[in-house]
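Mind having a look at this structure? Questions to follow.
Shown here: the complex without one of its protein chains, the others still in place.
So, chain A:
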């Protein structure tokens, strides 16, 4: 069959479809010429959509079973569009027996470490058990909400009710519709969200403070990832207020760096470095903040300190490179002069 014939067949196809709507096979539905079901064509096909359709037809078995061609099409689709829904494979949940020995050991020791840790906190909470409920929020006053009743008698005018139609003014109805629409739009414009106000309860136990601090830090990380830096900063502030540690202060430094509040970055990094002298992330962030504050000499000194400890750190190397261009004078003083003596 030539290409021209194919095209004419495709043009005729809609009429055929309408008549035999129910009996349509997948092949007819996708309108793929039968000669496309072939290794050469599939190998060259760059259209993910068509490959998916071909695979769908092949898997349905309507045109016969071709296991090797299916596999071949799957492989091709994996090259063109690895995220295709048709490539989703289902496996079984792994049993521990099917894992490598070292993997099992790693999992068990990790879990064991967590178990001993968490039982301590659990114990602390049990010892300080309290039955009363504290909350800074009032009990809600009872309200009941019923959904607005729908008018059961529809106000639709019958087509034969001529006197009613005489009274009907399309212009006012249109105006009414427009007005209600505008109202909706104005309401949407008005909406402005108030900020979160946090009043801190003192935590009675260490476990509670750590728990709250961890949750807030995780929330902060999520906001950070989705680019909501102001919200992230708020979460990290809450986390630090509950219980400060290297991780949440370090994260706050990262947010402040994004928000270009370099003074805050510096003070956070200094705090971290007091707790953990060789903290890599804090040193890097400190260098970056100093660079943006145009204190190149100090920045370069910090970066070079990182490189001393970890010569393969790419980010540090790049920053150092950049900084050296900006302050060519750095380090000159230490260079020794070699003078020839006769």
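By definition in this document, contacts are C-beta pairs under 8 Å (C-beta built on N, C-alpha and C of every residue); 3 or more make two chains touch, one makes a residue touch a chain; residues count from 1.
Just so it is clear, contacts and distances are computed from a predicted model.
The protein name that UniProt records for the chain not on display, among "WD repeat-containing protein 92", "Multifunctional methyltransferase subunit TRM112-like protein", "Translation initiation factor eIF2B subunit epsilon" or "Type 2A phosphatase activator TIP41", is "WD repeat-containing protein 92".
Within the complete assembly, A:107 is the residue of A:34, A:107 or A:157 that touches the hidden chain. Across A:101, A:129, A:277 or A:314, the residue that sits in touch with the chain not pictured is A:129. Set against the missing chain, the residues A:65, A:96 or A:277 yield one that touches it, A:96. For the options A:52, A:231, A:268 or A:288, the residue in contact with the chain missing from this view is A:231.
Where chain A meets the chain that is not shown, the touching residues are 83, 88-96, 99, 107-108, 111-112, 114-115, 118-119, 121-122, 125, 128-131, 133-150, 181, 184-185, 187-189, 193-201, 204-205, 207-208, 211-212, 215, 218-219, 221-223, 225-226, 231.
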